[in-house]
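Every protein chain except one is present and positioned as in the full complex.
By written order: A and B. Residues from 1 in each chain.
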Amino acid sequence: MADVILESQPDINADLSSDQIQQQDLQTEEMLVNMGPQHPATHGVLRVVLRTDGEMVLEAVPHIGYLHRCAEKIGETVAPYQYIPYTDRMDYLAGMNNNLAFAQAVEKLTGLEAEITERTKLIRIVFAELNRIASHLVSFGTYGLDLGAFTPFLYAFREREYILDLFESACGARLTYSYITVGGVTDDLPERFVDITREFLDYFEPKVHEYNLLLSHNHIFIKRTANVGVITAQEALDYGLSGPVLRGSGVNFDLRKQPGSGYEDFDFNVPVGQGEKGKVGDCWDRYIVRVSEMLESVKIIRQALDKLDGTEGQETLHKKGKTLKLPADEIYYEIENPRGQLGFFVRGNGSAIPDRVKARGPSFCNLCVTEKVCQDVLLGDVAAIIGSIDVVMGEVDR
Amino acid sequence: MASITLPWVQRDTEKLSNYRERAIRLLAIIALAHIPIILGAWLLLDPLSTKPADLQDWKVLLVPPLCLGSIGGMLLFAGAAFAIYAYELIGRVLSAPWVAFVIFIGAIFGIVIGVWLHAEILMTVQRDWMPAKETSVIPVVGIEYDHTVQSIYQNNLAGKSVDFPLIGAISIDTPILAYLMFPLQFPLIRDLVGVGGIIGFISLIPGFGIWWERKVAGRIQSRMGPMRAGGWHGWAQSAADGIKLAFKEDYVPPGGDGLLFRLAPYITFIPPICAFIALPFATAWVFRDLDVALIFILAMLGIEVMGVILAGWASNNKWSVYGAMREACQMVSYEIPMGMALLIPVMTAGSLSLTGIAEAQSGGFWTWFVFVNPWCFLAFFLYYVASLASCKRAPFDLPESESELVAGFLTEYSGFRWSMFFFGEYVAMYVVCGLAAILFLGGWMSPFPASSAEWFIAQANIENGMLQTLVKSLLAANPIWFILKATFLFFVQLWIRWTLPRIRIDQVLYACVQVLLPATMVVLLCNTVWTLGVSENGLNLGWLIALDGIINKILAAAGLLTLLGIVGIAAYGYRNNKKLVGWLAVDQLPGK
Partner (left out) sequence: MDDLAFYIFAAISVGSAFGVVVSQNIVRTALFLLGTLGGVAGLYFLLDANLIAVIQLIVYAGGTLILIVFGIMLTSKSPWAEFKPPKGQIVLAALVGLLMFIGITSLTLSGDVNWAARATKTPLATSPKVAEAGEALLTTYLVPFEVASVLLLVVMIGAAYLAKTEK
């Protein structure tokens, strides 16, 4: 057996049982390595099969589906207001944003949108942006953890605890909120919420500069992430990427700046990767876009809190939210999730229960660029690249 | 600690009290059984008699076990019986938080004093017993020895007393001490006692290191670290971890080489312990004062690599093999800049002997090699970084993290074998920090100048001889300084681990070969020229000597300021952190 050398490369897409791998390994120079479904560092249940030649990764193929829960099929059996908790569990780190996307999709479909009050809109924006900060904190912390910096993870989670306390005071839950629902939000803000949120923002803003000192400008971190996993702007557009991954490659596109997003009256910048430490579109750019977005979200929340002053007493939950009948029409509506463009396609058929619900998960679309980017990189870079794409498997598999 | 009960653990109180009574009875019987032995031994052997005819050498084999051991045994069993009888009371006393702390600190003090006492005794023996009177022979084995019990007692103990500082003079005029000190005249026994001391100290290192690492990690990450195991700040965490690991499943990967798998942890664990043979804690506090001590320690750290390779190989996992090779490559590559950086203080001191090098740094912290020479200053940092990589500590801990992606050499190890690897790692870290302390930071020399001891004694009017020696040693040269310095460097290694991200393997090797190695060579060259210029046997350039002096003072001042700065920043941050963290108090939120 030692003298037989096969002409072909090992089949990376084969269903790899251990003896198959062993056989293939002995016959070729290259090896198939399994970054298995269980990872020590987050990202959920993602399996990446790497074809490596020594230290060099020649090809990487993600295998997904470990977290599939038939969410879209369930959408055909329950009413929209009942479906909101299912949207929570898709991107479980950004529950408010998921709720918002679906709620707004259904509201636009049924024409309820025009009856949503100003207060509801502002509350939704506050919570969506707070959740953006929380989600980016997780991504920032776990990215450091992937690369071996154990401390920023705990700092990020310390901040996140305060945000989760705020969420808990509003809706009683820390991770899967189901707070933003069809017709508004389930409950009005608790008393003193605005003041405490302002205190939190005052506390949090200097922390981001601390994180930059600790991790972003750390020489070792830069060496691990700059010029690694470069996605050019054209590639990003070709692969349909969105969110910080797209903006890290230099493309200035944010759904929140598009007309009709609801953010028209807010003054904030959209951070775009500029290749500060390496090439435009490398891991460091994507990472720094997320960190800068946290500061922008702080701005948005402050403005929203100011605007909330005059809107006391407005109704925050539309009475028709629970008794909607969907018209025989379809809609596809996208918003800017922390991970990219989250879209919901809802098709009604006249009854209360939709005909078809489809979620366009940004992580699912962003993950497909792994194959292109993880070519001819070192093994340690694979962790850096997947961390910078910031996937949440709940969204990929649904 | 005692208040947490697990609901699903059923405690059958009937059965337990039954067991308890039986245990108390058994232990009491065994304790009482010692009494006839004690009576018989003391009456027959008569160890307290000072008559020369009674001081027989054969009694050395019998007096310690039968006379002293039986008393000790009786106390032990009686104490155990009492502990089981009064377990509730003891539990209540132990669960008070300060008790555990007192025990902990007391144990440390006890170990320190015990080590100091036994070292003093050993040195006394070596110093004062050398002139031999007559030679006797042990029958059967035929080993010659010089000091009989009689001569020991009459020459060293009869009529003498030791002057303790607070207690006053305590007479040591008893033959029992002669019986106990008789074996100490054999070098083998002295070596064994020394080995016992070394192993005692070494066992403290991982014990303390594990707890301390987790505390430091916690504090850096704005959390507390272990708080539960043992009560006060989780001081028993190391013990708890050790016990847990010992009870894990003993798994050997099938198909791998079983013998090598079982052997590899020990090949990694034993060499750093052997390095302590040559590592001096003070001028006479070294197991063997080798004149090639430095190379010996480096050799020991080099043999460790073999264990790593064997561990990877024996795991029957192709990726373990490659992980182990990569890691061995890192360890071996960094030995080169490490060794070369160590040559620089050797050159400045002119000797490879570690005791000699440390003694060249006596007289105050400005004589420490790290300050004495700009090249030694650079060499310190080069050595420290290289040693971090050689110990596979962060940021060079890719071998440990490799387990996240693919199998590293440690993947198949669990339980006690895994802990062997980590004990070895902690001990190697301490050896490396100890080397840095001796070569660069003055080893056991105190930072105070030599005359400070006399000044202090004169100021405080200390008359007691023993206290005078203690003060003199503390202010001039004492193993405590060595331990403090080595532990401080260990501490810095812990800081670095929890702050910096990991470096990729190609960057690791790049840093070694293209950065550290040329830098070390350049510094070595410059130091050679500098030493040549400054020394009296060489060129003896006056201006260079003056420049050397100026740089020495600047570096010393900078070092002192850095230390004060670190302490100051730590204190400031600690004070302010309490303010910031407690700021956004949870109970301000509505609905809480």
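In this text, a residue touches a chain if its C-beta (ideal position, glycine included) is under 8 Å from a C-beta of that chain, and two chains touch if they have at least 3 such contacts.
These figures come from a predicted structure and were not determined experimentally.
In the whole complex the chain that is left out makes contact with B.
For the chain left out of this panel, the touching residue among B:A78, B:V332 or B:L560 is B:V332. Summary of contacts with the chain left out: across B:A178, B:V305 or B:L398, the touching residue is B:V305. Note on the undisplayed chain: of the listed residues B:D146, B:D291 or B:D506, the one touching it is B:D291. Looking at B:V321, B:I357, B:L378 or B:V534, the residue that reaches the missing chain in the full complex is B:V321. Along subunit B, the points of touch with the absent chain fall at residues 187-188, 257, 259-260, 263, 267, 290-292, 295-296, 298-303, 305-306, 309-310, 313, 321, 325, 328-329, 332, 335, 351-352.
The rule we apply is simple: only the chains that are shown with their structure count from here on.
Mean C-alpha position of subunit A lies 49 Å from that of subunit B. On the subunit B side of its complex with subunit A, the touching residues are 217, 220-223, 318-319, 322, 326, 394-395, 397-398, 401, 403-406, 498-507, 580, 583-584, 586, 588-592. Residues 25, 31, 33, 35, 39-41, 54-55, 144, 147-151, 153-155, 158, 162, 165-166, 168-169, 190-193, 196, 199-200, 203, 214-215, 218, 220-221, 223-224, 378-383 of subunit A are the ones touching subunit B in the complex.
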